[in-house]
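To start, I am sharing the structure in question, which I have written as structure tokens.
Note that this complex is displayed minus one protein chain, with the remaining chains in position.
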Amino acid sequence: MKIKNIAILTSGGDAPGMNSAIYGAFCECQKNDLKIFGIFNGYDGLIDNNFIELNYSFLSGRINRGGSILRCGRSKRFLKSNHFKLAITNLKNNKIDALIIIGGDGSLKGAMKLRDNGINVICLPGTIDNDLNFTYTIGFDTATNNIVNSIDNICDSLSAFNYGAIIKIMGNKCTDLIDTVGKAINTDLLIKSNDFNITNLAKSIKSNNDGNHLPPIVLVLENSANIENLCEILQEKCKIQFRPHILGYIQRGGTPSAFDRRYGISAGKLAIQSILDKKFNCAIGFDNNSLVSKSIENCFKF
Amino acid sequence: MKIKNIAILTSGGDAPGMNSAIYGAFCECQKNDLKIFGIFNGYDGLIDNNFIELNYSFLSGRINRGGSILRCGRSKRFLKSNHFKLAITNLKNNKIDALIIIGGDGSLKGAMKLRDNGINVICLPGTIDNDLNFTYTIGFDTATNNIVNSIDNICDSLSAFNYGAIIKIMGNKCTDLIDTVGKAINTDLLIKSNDFNITNLAKSIKSNNDGNHLPPIVLVLENSANIENLCEILQEKCKIQFRPHILGYIQRGGTPSAFDRRYGISAGKLAIQSILDKKFNCAIGFDNNSLVSKSIENCFKF
Amino acid sequence: MKIKNIAILTSGGDAPGMNSAIYGAFCECQKNDLKIFGIFNGYDGLIDNNFIELNYSFLSGRINRGGSILRCGRSKRFLKSNHFKLAITNLKNNKIDALIIIGGDGSLKGAMKLRDNGINVICLPGTIDNDLNFTYTIGFDTATNNIVNSIDNICDSLSAFNYGAIIKIMGNKCTDLIDTVGKAINTDLLIKSNDFNITNLAKSIKSNNDGNHLPPIVLVLENSANIENLCEILQEKCKIQFRPHILGYIQRGGTPSAFDRRYGISAGKLAIQSILDKKFNCAIGFDNNSLVSKSIENCFKF
Partner (left out) sequence: MKIKNIAILTSGGDAPGMNSAIYGAFCECQKNDLKIFGIFNGYDGLIDNNFIELNYSFLSGRINRGGSILRCGRSKRFLKSNHFKLAITNLKNNKIDALIIIGGDGSLKGAMKLRDNGINVICLPGTIDNDLNFTYTIGFDTATNNIVNSIDNICDSLSAFNYGAIIKIMGNKCTDLIDTVGKAINTDLLIKSNDFNITNLAKSIKSNNDGNHLPPIVLVLENSANIENLCEILQEKCKIQFRPHILGYIQRGGTPSAFDRRYGISAGKLAIQSILDKKFNCAIGFDNNSLVSKSIENCFKF
């Protein structure tokens, strides 16, 4: 079999650097005279046969932006056997020799299902949650910068007022984002589950509120607490005003960091090389300080 | 009377460019051999005699940051006659010939009270709310940039998902910030009071959701709605997922824009010149495209 | 005559906010059922008949970026009568009822020539140089922010070292950019022409180098001096190390500020309204604090 046609999709939540990975794969395809097709809307695009041949003019001016130019999404239909079969059929009808899937935990599970049905897949870890078994996933570094930059702004007002802030942080069930940001801003006031001790938290805040510390910043993992209520409770317990912040998609968007661009581009290129070498059904990502290839099964943290 | 000692304070909410104004005043004092004292914590610092003589080493490395190096605050004590008298006494004991007050609506009311009790005051409009009768207040331009930059990040994810966003915007009772940002991102989905028509809003969102428009972004003035509830209602009515965002102090912090620096520095300098000219009891700010001086009474919008 | 088809081009140097203007015009056309065509590469695209009908998918994800999605350029061919005639013919063959031209000084001169040959034109001032007779041109505000942000970075190192910096600033023959940045960073060390007095400059630098001032920053208008040589001369004269910086297109790119977006979008919309009102052959821009329409002749500063 000679490799001729490759397809690529982004699935799950978008992550900055996904476009870099698409661009890296595109460049390597150009170099090796391969066609590469983008599939829109993640697995839904497979079902709907929503393919576009990638070319320079489609990519131009968008590759250094956050989000995904192929759009993302979680597909409920993909879990149903009739739609799944349609996806397989579309890949075959389009003569796709290998499919690159960029996404997180859930997306890789979909990739395994395709693999088990005879599709050649290569996975790239793309999610700000870092919920896969690589040192970093594409997008994680940018997300930490986005959050820290937002907190810089917040601190300007906190310092002017001696107020505190409560900030909701993404990550789903993975605590890497909240832990890493906590270290970068030097706070250990972290709430990572519903099951936290408000009395200890208040005590810890009060003990540091001696004019010799930065204003208290409490980071709350999404789904762990209603932060507007929490503001009121802490205000009463600590006699400090707290302000709620929901960063939402501020965390996830924006231009990717240098690290995530380099990661995305080089992983995208390596994915194509792996395909040309007929090394399929693996995931390529950063461990320690280099790109490695491992089995998809070995990628799951949870 | 020869002018020798000047004092300066920042009051109300902090605003980016306040430090530029302090720096401008400081530079002009240096040039004219005047002493200038910073008062911490707004009017509370007057009561507590919390003065510091400004010098280069105190200002160094901080003047191009948001917030206020003199800290801000709303003083309840200042409204009581015994504390107010103490404030007057402290100004006299420190031989302050004129006091520069940087703040918004409430701060200028305090300034009038001081003026009516024989203190020479000069006001500079410093608030992101733009709730004074100048074309712009110091900090407003930076706040619009902060919000628009945050929305850029948010849009990356919205576009990847075809979701909508609901974003809470500061401004207190003044709609300048929400109106201006609305124009900059080209949305007319604005909620500016409790009294809004949810049915019309939903209709307007649905009519634009034809794949030929940007994702819907609803801006909500603070105190107008619970945005998490609103997300749920719009989701049901429009069949589009909405995500809530509380930008909070992200809006107010960060390094001031070039405009706010130029504004702050030149207004700070002009305040000192006005004092040297014995033109007291006025407010200096931008109208149209130049700095003007007007009576404090003429500054109120509400 | 019923207006049906509009064309738009960006000419001269690109400026952040040009895309906002294109987007504003596009939205207003959508609302009024008009077709709008983008012309690539400025006046060259007129000659080469390089038209594209604008639609949402072409604009998506690019409108909040700097540069111009229609590309820019200065056309030498446009000055020759055979090419100029071809441009006119192409406009007529494409049944263009009115042409919107976004650009600076030189671009508006081209617009007058088209107008004098029977083409309906509307001009929008788009240039970071601010070299037209409006309070602001589209892009100027963003450029001042770009420069000031770069200087913030530079100052971190200068402060750590007590070095000075020499920074080359764009503006062509217009000094608005260098003057405005000078005020925003509070330096009066400006070189605006070849004819400057190095001895006075050195004296001024030395007199402020007493440890009570920020590090010296010399701003040099492009074409006024070789800044690498200047560094050496000042180093010798002042006994302070100076570092040269050529900001180049850093000044001109990047996402537009809130002000330039609002300006671009609203000017683009107003251009369409003006066309629908059959008010042609004018320029629309910001004077003081509102959009005004004036004759093209009245736009030139030089």
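Each chain carries a letter (A, B and C) given by its place in the written order, and its residues are counted from 1.
The rule we apply is simple: contacts are C-beta pairs under 8 Å (C-beta built on N, C-alpha and C of every residue); 3 or more make two chains touch, one makes a residue touch a chain.
As the structure is a computational prediction, the values presented were derived from the model and not from experiment.
When the full complex is examined, the chain removed from view is found to touch A, B, C.
From the options A:Arg262, A:Lys279 or A:Lys294, the residue with contact to the unseen chain in the full assembly is A:Arg262.
Touching the missing chain, out of C:Gly24, C:Gly45 or C:Gly73, is residue C:Gly73. Considering the full assembly, C:His245 is the residue among C:Lys35, C:His245 or C:Arg261 that touches the omitted chain. On the side of chain A, the interface with the absent chain consists of residues 23-24, 27, 30, 55-56, 60-61, 64, 135, 141, 144-145, 147-149, 152, 155, 159, 180-181, 183-186, 211-214, 255, 257-259, 261-262, 265-266, 288-289, using the contact rule stated above. By the touch definition given at the top, chain B reaches the unshown chain through residues 61-62, 65, 67, 69. Residues of chain C in contact with the chain left out of this view: 10, 13-14, 16, 65-68, 71-73, 146, 150, 152-162, 165, 243-254.
Going forward, only the chains that are shown with their structure count from here on.
The rotation relating chain B to chain C, fitted on Cα atoms, amounts to 180°, rounded to the nearest 5.
Chain centres here are Cα averages; for chain B and chain C they lie 29 Å apart. Among the residues of chain B, those in touch with two or more other chains are 152, 155, 159.
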